[in-house]
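Here the complex is missing a single protein chain, while all its other protein chains stay put.
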């Protein structure tokens, strides 16, 4: 499906000046099914669009003539000082986008001091990714995203491998007890091509829906028997000294419950609009969750982050850092690791511009007072 | 007008993955006038569009990590336990869409355990439909939709036939004392083709507008003399032991009055946007009617239900069950009974996915707290 | 510019089923400049569009099963009982649209028992129009729209002619001390063709803007010296026994002042969006003016009335009757007098349908309780 054999042409295409400029190019470069897989969302893709619209709907009320000398984008996260608050969101099967695959993305992130959240469904072994980005090189955080496996032994196995390979935190995805209605993917006939697989899960059977029978429930009689619960989170938490973050939390009560369980952080996420269509946008949920959990618990957010001003708004609404998804997978598809590095650089530059133009020398000065809801519905 | 003689090709067309995917195919398959009849709405079709927009305007705020094992979609309705809350809305002249006609739809519903509300303007005799779906086969409810006839004797005749044929409830449509301004239909020159007729009403004269004369009122001097009133409802209620539901109620005061008359339930409906254009959307009216009548009276709703998330939202807003209309008539037009069964299966699967992704193991857990109005006007 | 010599083909074109269906046909029939003149609005035409949007933005919450027998559309207005609340709005130069001109429109209105407000800029002498529609024939009200002339003597002359010819009321337009920025007209190069003129104003010099000079104000140094004031209204009121209505009032304070001066009624109007662009829509202003002046003073409204439901909403918001503009001039352009009669019949039928479907047997039952603002901005 992908064209991994295409000659590597690791140059930034002319005319790419903004993080989203890779999107149209990726659409040309990828085959339609891979495009549908990486870019599509659930059902009518309303949440996919609303994620974007929700960041745009906030206006900025800038301050002028403030002291900007000595400013920076540094942020503290899980005991580390990061150069900036950008991480790569977990995306599966990146070798489908480009032969550079997950190693390309990770190296690009490291070069830009960005964090990496590797998907457990990566098409590259987690050990190989970790080896490619040694901590000495000044990279950002290296985390592993995890789904709870039907067999706890398999989950533990993944956990131990992550610990051994040097992953610094576990990000447990909790918003997908089943896949969403990925209509665009299904219409495009998406299937993994030979040679690309979730290699980290090799040998671990995945839950499958029971074939529907008259009178039967495809889901409730099938895979939902194994759907993860809070008990599973508590269990996982007890099995490792690594910080545990939950990804996919949108409700303040769930955020409070997670905090009570001692998680190290939350990723406010609707899975990039890929699971429950018409789920609330993350920009809507973020400040409500920040209010619910107080100031201490680190929150990250993803979904629709496309501009430096979006990052600034996320910080203002309570995020410590943000995860970027589609922009980097599009850049990977177009220009491999170099594209990913370029997108990160563009976002980082735009964040600095946004800080300067709103009068914020540091992210600590990026507060909700910067934000204005100018016109309802506009 | 229809092409009932086209060779039956009862296969699901490739690429149909969502309930609305039959729509474009039906438009190709049907002749323009039949398409206009089944798909059109009144006047500028604002209510037609707003029904849809009103479901979309609600956002879902999902819960995670809840217990989903043992979940199901069952619901109690008029003394029966239904496998799920989906019913086929009454649509007239279904043989105009496909040779399978009402019997095809009813059999498909039965196969999917869905309820059926047969239109009194069906192009198939009600007895034939009832005979095709014997209760032993595990079908959902079998109800008859009725218009009050100008002659009460005719109404009673229909009622007795329904009782004798095994219909379990009567759904009296109350929102159409006259037809709406069906401009799309009229522009398309819609007329019933030979061989398709409201066979259940054979021999029963229908009210007609008096020909307009200078100074005369086409409606008030004509058919509105026979427009049904609350007295007629009370009379009908007294004539049968079958549960009586009113369809087309949008105002809380009318809902209260109906409840006081002892109706068994209400269908919150604007006739699919086919009568009064700019009538409120059903998603707007539903919670207000639920609030007016309290928790006991069963409410159903139709209008714009196209996704499993719509069904979930309807339940959250107070519906016990929903009626689906255009999606199944489009599927019938494209693939006959098989198409109808497919649409019902898709909706049911999507409902289960939506429940799983919002953390609801049963419909009792589907409450208004799931719903959020994210942005005014968005 | 117009094609008055085209052979009269007074048939309703096929496919015209709604009042706005004449619009596209009129665009084809009229030359571009005449089309721009009749259909255009001021500047960016925002008010033109908002008039329409404002009626659409109200949703109807219908009642069911009410007594409709004996219903009618009659209304009392200035001492007469009208068959229905529709009047033709004053539109200048109707012979530019069709050879039937103002006499065609007036005869059509008479045939449909609609009122007529003749523009003082008519291309037909007011006496000729009045002669064509004798009161014995059962026509609706016959009123004359007036602009105050720079010379009071000329104004009195027009008034006396109107009295003599049998006009029943004077409608003084007060919202146009100068023309608006009619960009569409000007781009189309609109000019009156030979043979079409404001014949009722023959010999009466009209105010003209002073040619602009460096440092000079085109308007304030020119025609605004003669702009009408409240004193002029009081003077006009004192000169005639005919009822005097003011057209173009949008502010409650102005409405109160007019009421205090003893006017017989107000037309809530923004000149069909042809003068001040971004002026409030009439559907917005109407209920505020109704509230300001209490229940007694008759209010009429125009601007964007295209459907029977719009008429119903206008009545619900406090109007006693409505003026229809562009729909009838488009119909005149397409099918002459017959077209105008057809549009009036369509609107009247739609009004009856809307009454029946909302449960209103008479206009007295059409109250604000029918109206709902469903979604802000939607």
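For this structure, a couple of remarks:
As written, the chains take the letters A, B and C, and residue 1 is the first residue of each chain.
Here is the rule we use: contacts are C-beta pairs under 8 Å (C-beta built on N, C-alpha and C of every residue); 3 or more make two chains touch, one makes a residue touch a chain.
Since the model is a prediction, treat every value here as computed from it, not as a measurement.
Summary of contacts with the chain left out: across C:144, C:264 or C:285, the touching residue is C:285.
Shown as candidates are C:277, C:302, C:350 or C:374; the residue that touches the absent chain is C:277.
Within the complete assembly, A:113 is the residue of A:45, A:113, A:127 or A:232 that touches the hidden chain.
For chain C, the residues touching the chain absent from view are 43-44, 46, 50, 53-54, 57, 174-181, 183, 186-187, 212, 214-215, 217-220, 224-230, 232-233, 246, 248-251, 253-254, 275-281, 284-285, 376-377.
Remark: the residues of chain A touching the chain excluded from display are 15, 17-18, 21, 56, 58-73, 83, 111, 113, 138, 307-309, 345, 349-350, 352-358, 361, 372, 374-378.
As a working rule, only the chains that are shown with their structure count from here on.
Looking at which positions face the partner, chain A and chain B present mostly different ones, since fewer than half of the interface numbers are shared. Ranking every chain by how far its Cα centroid lies from the centroid of chain C, the top place goes to A.
For this pair, chain A with chain C, the centres built from the Cα atoms lie 59 Å apart. Residue numbers of chain C whose C-beta contacts span two or more other chains: 376-377.
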